[in-house]
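What you see is the complex with one protein chain gone and the rest in place.
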Amino acid sequence: MAQIVGKGKLRMGMVGGGPGAFIGPVHRMGAELEGRIELVAGAFSQTAERSKAAGEFYRIDPARAYAGYKEMMEAERKRPDPIDFVAIVTPNHLHLPVALAALEAGFPVMSDKPATISYAEALDMERAVAKSGLPYGLTHTYAGYPLVREARAICASGMLGKIRKVAVEYFQGWLSRAVEAEGNKQASWRSDPAQNGPGGCIGDIGVHAFHLVEYVTGLDVTALNAELRTVVPGRRLDDDCNELMRLSNGATGVLMASQVAAGERNGLRLRVYGEEGSVEWYHEDPNRLRVRWVNGLEEIRHAAASYLSKDALAVTRLPIGHPEGLIEAFGILYREFADAVLGWKTGKANPVPDTLPGIRAAVRGMRYIEQTIASSKAQKWVEF
Amino acid sequence: MAQIVGKGKLRMGMVGGGPGAFIGPVHRMGAELEGRIELVAGAFSQTAERSKAAGEFYRIDPARAYAGYKEMMEAERKRPDPIDFVAIVTPNHLHLPVALAALEAGFPVMSDKPATISYAEALDMERAVAKSGLPYGLTHTYAGYPLVREARAICASGMLGKIRKVAVEYFQGWLSRAVEAEGNKQASWRSDPAQNGPGGCIGDIGVHAFHLVEYVTGLDVTALNAELRTVVPGRRLDDDCNELMRLSNGATGVLMASQVAAGERNGLRLRVYGEEGSVEWYHEDPNRLRVRWVNGLEEIRHAAASYLSKDALAVTRLPIGHPEGLIEAFGILYREFADAVLGWKTGKANPVPDTLPGIRAAVRGMRYIEQTIASSKAQKWVEF
Amino acid sequence: MAQIVGKGKLRMGMVGGGPGAFIGPVHRMGAELEGRIELVAGAFSQTAERSKAAGEFYRIDPARAYAGYKEMMEAERKRPDPIDFVAIVTPNHLHLPVALAALEAGFPVMSDKPATISYAEALDMERAVAKSGLPYGLTHTYAGYPLVREARAICASGMLGKIRKVAVEYFQGWLSRAVEAEGNKQASWRSDPAQNGPGGCIGDIGVHAFHLVEYVTGLDVTALNAELRTVVPGRRLDDDCNELMRLSNGATGVLMASQVAAGERNGLRLRVYGEEGSVEWYHEDPNRLRVRWVNGLEEIRHAAASYLSKDALAVTRLPIGHPEGLIEAFGILYREFADAVLGWKTGKANPVPDTLPGIRAAVRGMRYIEQTIASSKAQKWVEF
Partner (left out) sequence: MAQIVGKGKLRMGMVGGGPGAFIGPVHRMGAELEGRIELVAGAFSQTAERSKAAGEFYRIDPARAYAGYKEMMEAERKRPDPIDFVAIVTPNHLHLPVALAALEAGFPVMSDKPATISYAEALDMERAVAKSGLPYGLTHTYAGYPLVREARAICASGMLGKIRKVAVEYFQGWLSRAVEAEGNKQASWRSDPAQNGPGGCIGDIGVHAFHLVEYVTGLDVTALNAELRTVVPGRRLDDDCNELMRLSNGATGVLMASQVAAGERNGLRLRVYGEEGSVEWYHEDPNRLRVRWVNGLEEIRHAAASYLSKDALAVTRLPIGHPEGLIEAFGILYREFADAVLGWKTGKANPVPDTLPGIRAAVRGMRYIEQTIASSKAQKWVEF
């Protein structure tokens, strides 16, 4: 229980996450999991009435369920017990304006991904974060799993030798039909370029896969050769992507993302091959990591096992064999963000740990979306 | 998000769960997961000092970190905002006295398992619960997993035909060596008959396996033929058990429990065979249920899939492919217990839903422990 | 290709395996797999006509498709190119008489299991084999899999420390209904005590599971406590069995065998737990062995990998990742039997290698069947 520092709970204000939202309650559960953060305020929806209803759902003080994010920031700043940071869980087009307002008001920001709706916006965000000096975190959730940390530690340790090849895929099937035309709220805003930005499938899940590659290998993607498609007739954004990648050390790779892979659930799988062996992690079996050596020996490493790296053990809560899942992974990112907020409050330099996806991941991710679209249009390799 | 009813949060007082405890924080995370319950008070340890320290860890009001459970109950009863129920996470020998005190003080009880340290005590508990009219819940955690609910629904539906055979196993390896002699706190009290009761491995995990059989099949175990052993020299209680079972409909079965199964983690596996097919659930892959039909077709049912039974869907929080784990399973039991508490407050008859393990499971479990020991001593079948 | 010794092929005469048989063709494929043995003669069925038809199916010289096994042995002895050994694949009640005739005629014997229809017969067999000095092999097929050999080598190496617990199960579902009453030939003779002997499910598959335990651990079973049942109404023999076991070093275990485990295919699974770790082998995934260490590390060992034991590598034919199956396992037993026959021909003492199940396994297996029945009747432990 060493993770707990400081007294009292950090107060979170949420923007977005109103009735019908999926990710808002998940952020709340993740944020509050360790008892260090408490949701106390929110601008949950675009009408005062619906924001109130959400406030009731979250059981917060009705006075702190605001009609808009600007109102929230203004009001909270004047309170004796203001929020300590803002969590942004709106549709993508609001990420930047909300974040800018928060930073300006002096609130650290924890944002859902993708960071913005364009690379240009991401650069704006980067500048604003730098100028503010405030902690900024981005919920690339998968970075919160212990065995993703283990894979990262293995790559960093050099045990695999030089990385040669990467295969990452993120397969879902829930958009196999035009469910956005049938009133599915999640599908609806995601298929609207104005709210979602120009990357459909790649903005929703491809960017997770991309991040995972760079996060685990410690390498940068340097070039892409993509084929982006809209498979379901009438859909306004891409729903499927295959692309070749090149990495900064000369390795190559493949990234596949699809939301029309009928029968798939939420299948994010990463495989990294080095000279001496390889690692494989699969999101639907998150508490195991397969490590394979060049002689054919295969190890299965289990979450919470004593032989794991320090980095992996630091983020495991339960004993071996006791499954943790997505909410716990969110919890890890919020734990590290809380540490960053506390560090910032106490004047610590660079309080955001490099294990927590932050502004660099934000910029890289938006660049990924932009260049994937560019490559697919041009039908050729594009430099990154 | 239909699970949320009422306004405000229920206030939980915890007994046990002090520094070094494993299960206390898990109860807290599970209880608070859905934002309906809040840990506000506790008698966390046997000294005032350590209880205070735990209160700080849990970030509760220092005034509500009590030196003892009786003190807590007394003090809370006088508050304008008293606890709504008591969660008991102490070593086993305290389960009954704490529960009796709570019931007497008018607090509903959510208890860790096994219910007591003897069958006689369990009958006392049963009488006290009946007399009090208060909700009583028992955290047989595995009953909170969506796919355990699915397995139960499948058995109840008759789709498997008559149940013929059951195989359940609970394999751990963490007591392969005499870790209790090396200062492992978890191992230490569990191997002390005075604190733990007479069933070592069977009291810690065998009783979970036993409960799962009855919970999923809807059948009662009627006879046992057990071989209980203490494998590690010097250990004071059993650490391994194999037993044959007979069930109320004529089916037979096997129950294996071991804490010296070196290399195993937390492997609770249930297989139920009927005339038409079978189901298999394995705790370390909790979001899948294998259903096999007599013609050889095998289905894998996934948590949150639209085709699941009403009972399973009622307890899934995240979309398909987003793993949930042990804390979420605790969360389900606490959700149902919260419903029961609210139901009781509003005068509802029989507020405890039959999906939540309660006083009957408590009595059955203690009988299981007693009869397993009796059978092993007598080296023969004993009726249940 | 070091396995090949000598010139020319050994000539096999088969008894049983006529039209409609399952196991005859499998024996032929296994025996001939490595090009060292050739089926040249047979008494395939109980009528001359059907034996001829089978001879045509097997494409042998029509003159060598005999009407009966005695006729075959007599005729073959007089040929310049007689058979080198007899393979017995009849229903069980014929195993002993055919084997006795063969041994008397000077032919080594490779027999299907179980060895006979009673323990008394098995002792007769043992005496006859000893008297003849001829090689005798028993096709406990699973002993032919490379990773069963690896598991055996691991146990023998002491790497697991002292063996503490064994769990073996053999689950099939094909007799979930009374298919023997519907003309299924395989089911029909197996459910007739006169042809099959007194052990139904235990004689057909339980004896395989039992053998696997003793073969892999190197330990003897010393006591049993069984519950044998006939689940399907009208069936004349047992179709389901659960039993507790004790082993010669003090370890305990469980053996489950069922042919009414609806939805199961041919699920033979062995788990052996020692002080330092455990091994698990599952027949439906035969080219992998799971090895788990006490610290929670799990290895998957793959057939043909360079790190396997000498014993395992000696029986692998294809490179790593190229699946081998049941026919190949038969092929290994026939390879070792062929070595034994050649060894015997060249006067080698004890030509039957201890990796090939032989007369000891025959006697042990029949004792297992007898004592399982005895224990179940007496409802108590019986010594072995």
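What to note about this one:
Letters A, B and C mark the chains in the order given here, with residues in each chain numbered from 1 onward.
Everything that follows uses one rule, which is that a contact is a pair of C-beta atoms (placed from the backbone, for glycine too) under 8 Å apart; a residue touches a chain by one contact, two chains touch by 3 or more.
Bear in mind the structure is a predicted one, so any value in this text is a computation, not a measurement.
Check A:G296, A:P319 or A:P357 against the missing chain and you find that the one touching it is A:G296. Note that of A:R77, A:R127, A:K185 or A:K380, the residue touching the chain absent from this view is A:K380.
The chain that is not drawn here is touched, among residues C:I327, C:V341 or C:A362, by C:I327.
When the omitted chain is restored, the residue from A:N196, A:S278 or A:Q371 that touches it is A:S278. Within chain B, the residues in touch with the undisplayed chain are 295-302, 305-307, 320.
Residues 160-161, 164-165, 167, 169, 173, 176-177, 225, 227, 229, 231, 240, 242-244, 252-254, 256, 258, 260-265, 273-278, 291-294, 296, 298, 379-381 of chain A touch the missing chain (whole complex, contact as defined above). Mapped onto chain C, contacts with the missing chain fall at residues 1, 4, 7-9, 19, 22, 25-26, 28-29, 32-36, 39, 56-59, 172, 174, 264-267, 283-287, 302, 317-328.
The rule we apply is simple: only the chains that are shown with their structure count from here on.
When every chain is reduced to the mean of its C-alpha atoms, the one closest to the centre of the whole protein set is B. Over half of the residue numbers at the chain B-chain C interface are used by both copies of the sequence. Averaging C-alpha coordinates per chain places the centre of chain A 55 Å away from that of chain C.
Rounded to whole angstrom, the centroid-to-centroid distance between chain B and chain C, based on C-alpha atoms, equals 44 Å. Shared interface positions of chain A, i.e. residues touching 2 or more other chains, are given as 302, 320.
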